[in-house]
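Omission of a single protein chain aside, the complex is shown with its protein chains in their original locations.
Here is chain A:
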């Protein structure tokens, strides 16, 4: 017991956060991952152990640094400390203090020393047309750098929509042939954390899981961690009851919009976008701060083939329930209750026939009994 407390007091000094805040954070992450409460302590221990911190190589391709920004500007207490201390961020073009040949050499050294042990984070799309000449860092193409770093990485995380499936760069006509990391690194497992920008909590949760258990969390066919992207926004949206009841905002500022009704008819892509925005919201300020919460339809930023591809106000496909036509109507009350003449006659005939047959049989039973004495 005493030993564990000492560990965490070390951590307090190292991270500059109170033990209480730190444990609360770990519990929150474990809960949003859907893990049992014991997992929070396992995570806390893993973070407290400096030996466990994996080295991280962070590559930037075609992007706006939005994912990094969202991670750093997170309002959670001292989150940036935790991020920087949870992992050993050895190469990150925006955050590195050094520059030029010095950092490139550091990167090469770290990759050579930690072969098969470092975590590779890719941020931004990778252009592949013209041998990838559209994006170069330190004289090398992003395409080459990605393959090089992925070769001996312990795990690869594509952070943001650009790295996950191409993002805005890959929107038609896509002059540079921008692609996401999973498309470039065929045959390798790439965990994707899509979003524009992605929710930092989804990244932190995934990395904490990796640090604690030494493996990646369960992912879906697009590489997205299931705990964060397992459900459609539509499924957990708090405007969902309005959808089910058929109450829709049809214009910005109309009665329905002011009353907070469903934004489906304004082109909300929640019914076809997998993300946990309704439960986590954004910027950690609460109060319904996320697109749908502030009255704007979701535009599907994290869903390949939806965000940057479908028009903003086009109706989305409702993936959960587009009922086959053999389902009965949900609220069909109009025609119900009528007693058809034919139906009544049939029901009467059936009951009558049964009773008539009984009467006939009864007479015969008595005759038989008399015969047998």
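Structure notes:
In this section, a residue touches a chain if its C-beta (ideal position, glycine included) is under 8 Å from a C-beta of that chain, and two chains touch if they have at least 3 such contacts; residues count from 1.
Simple rule for what comes next: contacts and distances are computed from a predicted model.
Candidate names were "ABC-type xenobiotic transporter", "Stage V sporulation protein AD", "Ion-translocating oxidoreductase complex subunit E" or "Ni/Fe-hydrogenase cytochrome b subunit", and the UniProt protein name of the unshown chain is "Ni/Fe-hydrogenase cytochrome b subunit".
Per the touch definition above, the residue from A:36, A:100, A:286 or A:342 contacting the chain not shown is A:342. Although one chain is not shown, part of chain A still touches it, namely residues 325-333, 336-340, 342-344, 346-347, 350, 355, 357-358, 361-366, 368-369, 372.
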